[in-house]
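Scroll down for the structure; my scribbles are underneath it.
Then we have chain A:
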Amino acid sequence: MAKVTQLIHNYLRHSKRFPHVFCPGCGHGIVLGSLIRSVHSLGLAKDDVVLVAGIGCSGRIPVYVDFNSVHTTHGRALTFATGIKMANPRLTVIVIMGDGDALSIGGNHLIHAARRNIGLAALVLNNHIYGMTGGQSSCTTPLGSYSTTTPFGQLEEEFDISRVAKVCGSSFVARTTVMQARHMDKMISTAITHPGFGMVEIISPCHTQFGRKNRFKTSVDMYRWLQKKSVSLDKFQELPPEKRKDAVVTGIFEQKDCIGLEEKHARMRRELRGET
Partner candidate 1 sequence: MKKDLRLDRFEIRLSGLGGQGILTLGRIMGQALALEHGYQVAQTQSYGPEARGGASRCDLVISSQRISYPKTISLDLLVALGQEACNKYFAHLKPEGFLLVDTFHVTQTPTNIFWGLPFTQMARKVGLVQTANIVALGALTHFLPFMHASAVRKSLREILPAKIMEINQKAFNAGLNRAKKEYQDAPEKWKFF
Partner candidate 2 sequence: MAAKSRKKRTTEIFALGNEAVVEGALLAGCTFYAGYPITPSTEIAEEMSARLPRLRGGVFIQMEDEIAGLGAVIGASLAGRKAMTATSGPGFSLMQEHIGYACITEVPLVLANVMRTGPSTGMPTSPAQGDVQQARWGTHGDHPIIVLSAGDVQECLHMTVTAFNFAEKYRTPVILLLDEVTAHTREKITLPDPDDTYVFSRLTPSMPPEWYLPYEDNMRGVSPMPPLGSGYRYHVTGLIHDDHGYPTSNPKEVEQLMQRLFRKIDQFFYDIQMVDEIMCEDAEICVIAYGCVARAAELAVQQARERGEKAGLLKLKTLFPFPRPAVEKMIRKCPTLIVPEMNMGQMSREIKRVNNGQSKIHTLNRVDGQIITPGQILSRILKG
């Protein structure tokens, strides 16, 4: 286990000031570490990795890490990533989005990227809230919980991000939490090596905005609660129905063989040019 942090330090941008901007205890830092470990374990060169992010807390991640990094507009990270991947399929393109980013303003793009099955790894960091703008409700804010724009409790049902991705045709869908860093490493590296669209939903609770409004005093409280609630897919099947409602299920929901869109394009080109 030793030297993990040392390894991560090798990937960070030394010209950037650390510690990073995330609140104390924010899971986004853990995700960044996990991402670096995954890329390292796959033996990818820094030059070949493009990190694309949207706007919001999650959008701040790429600036700290020494890959090719693109910080795009709100919700549109997947569209930029699509362009990059199609233009140069040799690159490993990893997209980092928040829940509002990916599902609210960028919902359309997520749906279509999943449908297209383009070879991107999409990490959706779900914190159930708009953190950077001060804690407004998002499309994943659980029913009944409070935020600055739902002072009397959320009335709308929440999105199940993994389910959305699955029904839209994504060929790899998994959910993990920041409290299971090793599981997260595995999920991220699988998503990266997966030929089609690989989406990993990462529950990374925001105690500063979400916790404060919903009776979680510290990040530790929040993580304890998360640890208690999260169950693996196998264990979930054994749970009695009344306990299933609240559980955060982790694991792989979908994994099927496929050909990425960029590969299909390459094949079509070869065929048209008669180079088979």
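The candidate set was assembled so that all candidates are chains of the complex that A comes from, given by their letters.
Everything that follows uses one rule, which is that a residue touches a chain if its C-beta (ideal position, glycine included) is under 8 Å from a C-beta of that chain, and two chains touch if they have at least 3 such contacts; residues count from 1.
Keep in mind the model is a prediction, meaning the values are calculated, not measured.
> Okay, in this complex, which of 1 or 2 is up against chain A?
2
> Could you list, by residue number, the parts of chain A that touch candidate 2 in their complex?
15-16, 46-48, 50, 52, 62-63, 66-73, 76, 78-88, 90-91, 108-109, 111-112, 265, 268-269, 272-273
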